[in-house]
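The structure under discussion is supplied below as structure tokens; questions concerning it will follow.
Here the complex is missing a single protein chain, while all its other protein chains stay put.
Now for chain A:
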Amino acid sequence: MRIPSRLSTSLAKAIKPSGTTHNIRFLKKYSTHPPQARLNKKIDYGSTAMLCHSTSSALQNPELPPEIQNGTTARMNLFQSINDALSLALSIDETTLVFGEDVGFGGVFRCTGGLAEQYGSERVFNTPLCEQGIIGFAIGAAAEGMKAVAEIQFADYVYPAFDQLVNEAAKWRYRDGDHGRGLGGLTVRMPCGAVGHGALYHSQSPESLFTHIPGLRVIMPRSPIQAKGLLLSAIQSPDPCIFMEPKALYRAAVEQVPIDAYTLPLSIAEVVKPGKDLTLISYGHPMYTCSAAIEAAERDLGVSIELIDLRTVYPWDKETVLKSARKTGRCIVVHESMINAGIGAEVAAVIQGDKETFLRMEAPVTRVAGWSIHMPLMFEKFNVPDVARVYDAIKKSIQY
């Protein structure tokens, strides 16, 4: 696939000057860090190893095809890289449609900024405020050969569309049998995860509800590079995809992103950092927490930790995880959504259920995740796994 470089004006327009006025006092109330903290410090997105801060590091990714590796990059945050991916998808294939609530003016998170002007209001448009309608409409359009990229404004509001996703989207190809009509054109984007003050209905990460549904691919990127490559893969995938975007990273995560179109593989995990004593498995926003905890633990405890990003949480890459677990004998799964029946439960069960891996395990598989509660406004920082909790789990696992 060779796509003309088109980092358009839409993107440039979407980039907001830094230092826009916020009510800092208001924000502080929710997201300060204890002044004496050694572990629970603010994540420094400007220096974290999770992001490619230079063009050369961005292009070194062996998953990128040679023409991309020889290309150029631009600094983008997560919403800009998603905007870029959508723009490329719209320019590559005229059957691509982008729609949802408030998508026409650019979206409440700016992910669709400039797209309606550039590609026309027939292809990028607002829908009535009705999630079951958005997904039902998207399914119908995909069933008739369109690439329908639907947006649910917050993952917290996907439930009215749950029937359409579970009973219709996921089962479409299966029940059509030899007729072979699938819903590959369907991609459902939704911002997810904690954001500091989102409380019950602007913080949820319902990925494990979707991982219980055969037929759907469930994807969560951790960075702008991933978001662009995985979203373009999702749009091209022959299977319906749920694409969950950690909204706290929309503006926070900034890195150099290749400007041409590229894809990253679905259902393949990425070993982000090799190690030999313990495996940390995560995806999405907590990857930054894990990275910070690893840095502290390796320094304090003299251990070497492997960090794996699942990227696609279903169908997920068991092979990479099991291979790592067999090597290190210790595993910790970290995710933001609640612990009960979460992704960690499935990963832990697979690790202990694999005959070969079971025999190599030196410690119980640990899950560090949100508590089994709803996301409470004032207590978010005690609910979302932080560096201290991941660090503690590493220490306990090593000392077991």
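We adopt the following convention: contacts are C-beta pairs under 8 Å (C-beta built on N, C-alpha and C of every residue); 3 or more make two chains touch, one makes a residue touch a chain; residues count from 1.
As a working rule, contacts and distances are computed from a predicted model.
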| item | value |
| --- | --- |
| Complex member absent from the view - protein name from UniProt, among "Trafficking protein particle complex subunit", "Proteasome subunit beta type-7", "2-oxoisovalerate dehydrogenase subunit alpha" or "Translin" | "2-oxoisovalerate dehydrogenase subunit alpha" |
| Selected from A:His53, A:Arg75, A:His197 or A:Lys395 as touching the chain missing from the view | A:His197 |
| Given A:Cys130, A:Ala349 or A:Met378, the one touching the chain that is not displayed | A:Cys130 |
| Touch with the omitted chain, as defined above, among A:Leu51, A:Leu64, A:Ile82 or A:Ala138 | A:Ala138 |
| Residue, one of A:Asn167, A:Asn340 or A:Ser372, that touches the chain absent here | A:Asn167 |
| Residue touching the undisplayed chain, where the options are A:Gly46, A:Pro62, A:Gly180 or A:Gly302 | A:Gly180 |
| Absent-chain interface as seen on chain A, which is shown | 16, 20-23, 26-27, 31, 94-95, 97, 104-106, 108-110, 113, 116-117, 120-130, 132-146, 148, 153-154, 157, 160, 163-164, 167-168, 171-182, 184, 195-198, 201-202, 214-215, 217, 238-239, 250-252, 267, 315, 318-319 |
